[in-house]
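Reading through the structure tokens given below for one structure.
Apart from one protein chain that is not included, each protein chain of the complex appears where it belongs.
The chains carry the letters A, B and C, assigned in the order they are written, with residues numbered from 1 in each.
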Amino acid sequence: LEEPLIFELNGTGKCGVDFDAEPGDVSPALAKFARKAPVDLPGLTEPETVRHYTRLSRQNYAIDLGPFPLGSCTMKHNPRLNEAMARLPGFADIHPLQPMDTVQGAFEVIEQLAEWLCKLTGMEAVAMSPKAGAHGELCGILAIRAALEARGDAREVILVPESAHGTNPATAAFAGYRVENIPATKDGRVDLAALTARLGPDVAGVMITNPNTCGLFEREMKAISDALHAAGGLVYCDGANFNAIVGKVRPGDLGVDAMHINLHKTFSTPHGGGGPGSGPVVLSALLAPFAPIPFVRRDEKGRLRMVEERGVKDNLPQTFGRMTAFHGQMGMFTRALTYILSHGVDGLRQVAEDAVLNANYVLRSLEGDMDAPFGKAGPCMHEALFSDDDLPEGFSTLDIAKGLIDEGFHPMTVYFPLVVHGAMLIEPTETESKQGLDRFIAAMKSLAQRAKAEDESLKSAPHFAPRRRLDETRAARKPVLTYKGEGVPPGTPSLSEIGGS
Amino acid sequence: LEEPLIFELNGTGKCGVDFDAEPGDVSPALAKFARKAPVDLPGLTEPETVRHYTRLSRQNYAIDLGPFPLGSCTMKHNPRLNEAMARLPGFADIHPLQPMDTVQGAFEVIEQLAEWLCKLTGMEAVAMSPKAGAHGELCGILAIRAALEARGDAREVILVPESAHGTNPATAAFAGYRVENIPATKDGRVDLAALTARLGPDVAGVMITNPNTCGLFEREMKAISDALHAAGGLVYCDGANFNAIVGKVRPGDLGVDAMHINLHKTFSTPHGGGGPGSGPVVLSALLAPFAPIPFVRRDEKGRLRMVEERGVKDNLPQTFGRMTAFHGQMGMFTRALTYILSHGVDGLRQVAEDAVLNANYVLRSLEGDMDAPFGKAGPCMHEALFSDDDLPEGFSTLDIAKGLIDEGFHPMTVYFPLVVHGAMLIEPTETESKQGLDRFIAAMKSLAQRAKAEDESLKSAPHFAPRRRLDETRAARKPVLTYKGEGVPPGTPSLSEIGGS
Amino acid sequence: MRYLPLTPDDRTEMLATIGAGSVDALFRDVPAQVLNPAFEGLPPHASEMAVERHMKALARKNLSAGDVPFFLGAGAYRHHVPASVDHLIQRGEFLTAYTPYQPEIAQGTLQVLFEFQTQVARLFGTDIANASMYDGSTACWEAIAMAGRITRRDGVVIGPIHPHYLSTARTMAKFTKDEIRELSPALIADAGDDAVIGMIDDKTSCVVVQYPDILGRIPDLAKIADAAHAKGALLVTVVTEPVALGLLESPGALGADIVVGEGQSLGVGLNFGGPYLGLFGAREKYTRQMPGRLCGETVDADGKRGFVLTLSTREQHIRREKATSNICTNSGLCALAFSIHMTLLGGEGLDRLARINHARAVYAAEKLAAIQGVELVNQRGFFNEFTLKLVGHDAREVAHRLAQRQILSGVALGRLYPDATDLAEGLVVCVTETCTDEGIATLVAALAEELA
Partner (left out) sequence: MRYLPLTPDDRTEMLATIGAGSVDALFRDVPAQVLNPAFEGLPPHASEMAVERHMKALARKNLSAGDVPFFLGAGAYRHHVPASVDHLIQRGEFLTAYTPYQPEIAQGTLQVLFEFQTQVARLFGTDIANASMYDGSTACWEAIAMAGRITRRDGVVIGPIHPHYLSTARTMAKFTKDEIRELSPALIADAGDDAVIGMIDDKTSCVVVQYPDILGRIPDLAKIADAAHAKGALLVTVVTEPVALGLLESPGALGADIVVGEGQSLGVGLNFGGPYLGLFGAREKYTRQMPGRLCGETVDADGKRGFVLTLSTREQHIRREKATSNICTNSGLCALAFSIHMTLLGGEGLDRLARINHARAVYAAEKLAAIQGVELVNQRGFFNEFTLKLVGHDAREVAHRLAQRQILSGVALGRLYPDATDLAEGLVVCVTETCTDEGIATLVAALAEELA
């Protein structure tokens, strides 16, 4: 499976686009700004382009090919109806600044999705514009900061559990907070006593992931919220794992003040090889006045209006401002709303239940073969966590992960969360069948046994993927980030490109 | 690359479709016809379905992955715009029997395409309804038969060159004719003298492929037509290779009476793993009155009307009748018209020129390594023909073909045409780049050298495809045509399904 | 020219390799007087944007079924096709593959065909099925031809089938010299089983019966099968609406020897009549008389299960003039679409879909039959399609007036049977799961007005 770079495909003088009009001359006024020669980029005709990208695509693993059990990443099936709906010209071919009367349907999509998100979480309001989960975290933390500053009590510290996603501390720091870790109990949850002890007038809030990244529900969430509120702080919930409890639990019932929802996780908008995401943030009544602009509101005549800079004074004077141009990830809204309406509230509950059932099935099926550090503590939620404790000397979590590639699966999340040594975090999601899980479990057992049998070949896995292990050190030492016509030559297209190595 | 059958995927009790309505009871009147139990077929949910077919698709070679140099099959790039246009609801979601005033745009597509086809071929009329090439051949032969019968001169024999496609004699036989072969000259063309000698009052017509299946233009086509006409016979031209001369030559100028056009070859509607095709038949003025119904005609008010059984008496009393329900392959018409408008008449000429250029480039690049039986006779048209003459004892055309698979290419057409021993017929088409051709040529040279070096591994090629050579005798001896829960068990999904073997 | 990868430099270089002075030198076998003619009135190439604009303008001149209350059937049925079907058939590996003549690198298509054949055979209740034909009408005449090969007789008895199917068979019969006797439909509840049976004689090769028939009536297949078999004739059953078989007993189980059908209902869509999908099933003992491609199971050199096209000694590319049919390209991609849709449904989903269709049609028929001047022909049962008699009205004109009101109400029999004045009052109405209550109410109200 070798495919040259576009720069190696003789693209000089070619073009895959035809034009009807002849290109005009540059107007005299513009001439002094004009470039001397076209941008130095190859062009390819349509047949060459289609083939290049089709062939490249086949070097990817994807949820359409098999399970993608990445804990905390929630790779579930992406329904095709969602894609079709997002491509309706009435959604895909409208401009964000069209007169508002001409985009009432788009506003309605946002309004309906917002209503679902508020009701599913039991929260007061939702900020729709954040572009992804981390952007949503920033939104929540800025709302907290704005609320605290509004009462003249800025504070300095955000508490974050050790098991948190890296985006949590990065976000808090970006918003100007100092980050302090809070320890975990030996059963993998936030240490309520330690947390309570740390609370004080300098603590602005806490960022808790629930279910947490060990795959466990934070039993004491309500107590945590109450403690924070009593100490004048606020509670941010990282909603990356909301898919485990959607339709089962409303975070608002647990005292949360803000939580982002990854539409691309819980509501199945496609990850697309790294985005786009979408991270609406639900807010408590306390934080709602500080929400960012823009947002949709119905006027007295029942017309939908987007409140932007223009409407702030009348509608949301305390907003902390705008986080991005335009109105958020509309394309993801249409997909998520399509998904939500398809499942309905009963289906969403079943989603959570099946996700949790699948994870527990994996946990219990594998805990005899691999160390499950919190397995004794009870059921897990949507993901099952294992450590490298049972692997023999010289075999690592990475070897299991790469071995899984040779078995035809994408690896689980590895070395995260940091609270477990050599963590392997497995999230099957609700869209895997029992038959598929049984195959995955069998592969995992086989790998565990090969490791225990000290099968050296495992250390150099994968052997059957498009590439063997890649030299990441070389990549980072002297980064080659763009094509310069030198560097490593392309591989020679070898025997059998058809499903071949 | 192993994928179970749908019958092996635990599909009992599952369904990938949701319904809003509750299924009602069967009405009493119908009860006695009702089946006792649902059809015994597995259902799969959408995630399972998408994965099954996505994984299966990856076991296919396709034009989107690489060259498909099947001579006489014309596998060229399928533009994506054509697919998008065919899916516009105004084309895809209309019923063939809607009132005619509600489908004027559809009629216009047919009218415009028909006009292009007539003008490009220099013919009088076109029958649009044939469903594929062979169906078009039947249309042409039936028109010939009807015309001859109308003048009270039915005749019995159709002459077909040895190099003809199998559909030619099969069609003639189906229409009730006796088929006789006409020999070829040593330079691969119809033997005009032999043909003329055979003409007589029993000969209804001749079926000539031009350019022929040796990739050569029938220089004497006009003379053949004249001879036939002089003898009271008619000329059918198999237009499968029209792509070589579109925009360059009008078959009507060569005296042809009928010719089908494979829209899926010349005008790039996708082959789809074996259809649908579309085979409109252009007709001379002599044959036009005998064309099949239905067809589009403008009435005195400029409205388009489909002439069906109802309008026959007034519009086409001599029609030989209907060949299929409804109006032909509308979905292919929209694609072909889109393709034709994209290329325009200048682009179509360039299509033919580049197709011929590419084929000659292959011919001249390989004739030193492989026997080109008609290479000396001059340039070829859109395909280059080789024989197994230069292969050493024990090595066959099949070995070269299967070896090509290991090189990452689809094999050429093999053992056809029958007039050449161990024929290898290579048609690159105009949508292959020079770089791509050079890679193909290098692979062919390498295979020829391996054969000459008597590399035994070539005899068991392919080695790197999803399957090794398949046992066709076993398949035919005791055919297993449906799944019965026995037979060969599925392969165990093996190491590395990701681009792996 | 966006689809042509050769650059002017490439062409020059390649001509040098070939040793030709110009491209036209490669066309030297073409007589000069016919090379490079002028093409009057044909435009040059155009941008994707311009072509898209042109085609969209044409598309807008059509009234899409999805935009109006829609009740047409009569051989082409509108069902909801799941979005995943179209997504999957657009995979380049399916869309742009050729006929799977090289099985080592075509197992995707081949396994689909094997699954498809099994689905069709189980749906039809036949032992086997082939890998598809062009459409239902051509499958029907191929079945007649096949019956002729099996029985070596040339009489064909045809019941009230779709008139286009009949017309197609008549065309073929003119040339094959088969003798067709057909029963024309009448606007009565009796599907004419006895009349059909009465036409069978010792020269009858096969009896062709549509199930349900063109008016939506259900013939008694078992009875006709017995009568045909008693005379040594075969029963060919035509199914234009495969969803019906979710509810009705399969033709094979009732004695049909060959079952053909139009598969467009599942996965394919309306497409103004094509491309569609011919389904073809038969008894196993007739395998070698089947037309079209067959996919069979085998093993490869390593003993792994695999699939190949088989029994090609029946086919034109091997057998030439002795082939069972001249068919080559058939309807592979439509077979894929059908098979995916069927996989999504499964037997239970098909059962449910069929029951919903039936219930909605019964509901609509009751409302429509209650209109003054409307009679329901199908008093002995129907599936999702029924015929109304609009007493004293030419149904064609009524349908036209309703179309002007943006209601596509049904297929007037006058369109299909121009010469049968006794059928002119007939309107064939089809009600599927896609018809809403509002749509039905709109039709009922408008029809009542038109007839008032």
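Throughout what follows, a contact is a pair of C-beta atoms (placed from the backbone, for glycine too) under 8 Å apart; a residue touches a chain by one contact, two chains touch by 3 or more.
This is a predicted model, so every value here is computed, not measured.
Note on the chain not shown: across the whole complex it touches A, B, C. Interface note for the absent chain: among A:205, A:277, A:373 or A:422, the touching residue is A:277. One of B:83, B:218 or B:253 touches the chain omitted from the figure, and that residue is B:83. Only one residue in the set A:101, A:300 or A:393 touches the chain that does not appear here, and it is A:101.
Residues of chain C in contact with the chain left out of this view: 2, 47-49, 52, 80, 82-83, 87, 90-92, 344, 433-434.
Listed by residue number, the positions of chain B touching the unshown chain are 12-20, 44-48, 50, 54, 79-81, 83-84, 498.
Quick note on the criterion: only the chains that are shown with their structure count from here on.
Mean C-alpha position of chain A lies 45 Å from that of chain C.
With touch defined as above, residues shared between interfaces to two or more other chains in chain B number as follows: 1, 46, 50, 54, 58-59, 61, 64-65, 77, 79, 342, 405, 431-434, 462, 465-466.
Within chain C, residues 1-5, 45-46, 48, 82, 84, 86-87, 92, 105 each touch two or more of the remaining chains.
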